[in-house]
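A protein chain is absent from this complex, but the other protein chains hold their places.
Labels for the chains are A and B, by order of writing; each one numbers its residues from 1.
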Amino acid sequence: MRAYWCVFRMRRRMELQYRGAALGGFICQLFFGLILIALYRALYAGKPQAVPISHISSYVWLQQAFFRMLLATDPDLADKIRTGSIAYDLCRPLHLYTYYYVRILAQKLVGSLLRAVPMLAVACLLPEGWGLASPAGASALLTSLPALFIGLLCVSALENITMAFTMRTLDPRGMQALLNMLMMVFAGNILPLTLFPDSWQPIITRLPYAQLLDAPIRLYTGDYAASAAPGILLLQSAWTVALAAAGLLFWRVNQKRMVVQGG
Amino acid sequence: MNTIRLYCRSMGLQIRSQLQYPASFLMQTLAQLVMEGGEFMALMLVIDRFDRLNQWMPGDLFFFYGLMSVTFYLTECFGRGITGAFPYMIRTGQLDTLLVRPRGVLIQVFCSAADPRRIACIAVGVASMVLGSIQARIAWSLPKALLLLESIAFGFLLILGLFLIEASLVIWSVKSVELTNTLTYGGRSACDYPIDIYPRPLRILFTVVAPFALVLHVPAAWILGKPLYGWPAWAAFLCPLAGAVSFGLFYALFRRALRHYRSTGS
Partner (left out) sequence: MSYITVEHLRKTFTVRKKKDRGFLAREKTTVEALKDVSFTVKQGELVGYIGPNGAGKSTTVKVLSGILTPDSGAVRIGGRVPWLERKEHVRRIGVVFGQRTQLWWDVPLLDSYDLLREIYRVPEADFRRRMNELSEALDLGSLLRTPLRQLSLGQRMRAELCGSLLHCPELLFLDEPTIGLDAVSKLALRDFLQWENREKGTTILLTTHDMEDIAALCRRVMVLGHGSKLFDGALEDLYARYRNALPVQELTVQYPNIDHVIAAMYQELGL
């Protein structure tokens, strides 16, 4: 257990080392958020939608704030896979899946917390319709927090599968870019899922990608009623368990193959 | 003349180098196609839901998007040395090997990298432009075609110039260089759409500081037969020159920074 905790602390220290870069990245993301909201406001001016603009602006800010939860590729890990030095990790007395799961989780948690706190603080200060609106109610807030946490567990499980998958290809960059794009589109980062065509909603909201950020955000804004929350949390948990199981299986197959190949 | 030949030969070597690994190249090109395709899909979904953006019809929006994409990715394809490799060369001290050769630094950096994978993104951009041109029923004429070329060429210069800011800041060892992404990638994203939908500060930013509006949007609006900023027709031909002015200014900044280059590494 202590070993896993150490991984966690190390990541935090590494993240803190790049404060200057983080500041630049933060301002850049703030800027992207503003641009997106300006665009949606202009679109809404022509044709208002059932989902109010204040929900959309909240959606954008929450996506920006937790961006690092979705997309935070670990360059060390990717390099390890490419150079084959991942073989060292195979010799460690740790459960490999858990080790990587913790590593990914730590990076996503620390990265998104460092980004989310200042981002949400700034977003709260922006005027109504531009910034982050308060949650739809106490129950909305109370259900969106566990949903966000399950989303974090879910995205870590998902990334661990990606990792196992890319271990099999010699040059993981192409595959990673492809999977990342899929995630960005269907997690609602490029365009809020609420603005996808209505006929798509039954499908896209049930995909694992929607469980990461879209579900917690919709609970927060009230697009999902509080009464629907148990069902949503259940769906999220089900995907998390399924993805973790699939990842575990994948890693086991990989490990066997590597042992056979002699590293 | 010799410089152009040098550039062409360098590009030839670059492309040959990358084709040494055909499977990886193909995979990455495909990934680029999916990435750019995803962005384009978002635009289509937006149009599907909202039908129009102020006075801009779907065809106009496709055309704007395509023009930006083509210009930006052409720059990344052929100017990769400046848009990608340059800051890395400064950080690692690799720039030394260029400084000991009797050619301009910028020319050599320009020659030092290419990104042929971007061809996939350029293809998506061209498709978007063609789609926009058909939907908006653009009546193409020689002046319009020339203006389009002018716009892309000066857009190329503008984007190179913006990336020079990053290189300059890296030399001055400014820590928050990611800030320049607001101008480069942020500008690219923002100016996928016509500039007049944004609030005034953003419009000023993309007209004066990073004049995408003058270089790309005014010509595009003229080609589409729509007014933008109420400029007269001759202005459409003059505005793209702003790209050259920006490049000149940022290049001067870069020259000043280069004097502080300290060649890290052994």
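Going forward, a residue touches a chain if its C-beta (ideal position, glycine included) is under 8 Å from a C-beta of that chain, and two chains touch if they have at least 3 such contacts.
Here the structure is a predicted model, which means the values were calculated and not measured.
May I ask which residue of B:Pro102, B:Pro201 or B:Gly230 touches the chain that does not appear here?
Candidates B:Pro102, B:Pro201 or B:Gly230; residue touching the omitted chain: B:Pro102.
Touch as defined at the start, partner being the missing chain; which of B:Leu6, B:Met44 or B:Val245 qualifies?
Of the listed residues, the one touching the omitted chain is B:Leu6.
For subunit B, which residues lie in contact with the unshown chain of the complex?
2, 5-6, 9-10, 13, 16-18, 20, 93-94, 96-97, 99-104, 108, 173, 259, 261-263, 266
To be clear about the criterion, only the chains that are shown with their structure count from here on.
Would you tell me which residues of subunit A are touching subunit B in their complex?
On the subunit A side, the touching residues are 19-21, 23-25, 27-28, 31-32, 34-35, 38-39, 42-43, 45-47, 49, 169-171, 173-175, 177-178, 181-182, 184-185, 190-191, 195-197.
Considering only the defined contacts, which subunit B positions touch subunit A in the complex?
Per the touch definition, subunit B meets subunit A at residues 21, 23-24, 27-28, 30-32, 34-35, 38-39, 41-42, 45-46, 48-54, 174-182, 185-186, 189-190, 193, 197-199, 202.
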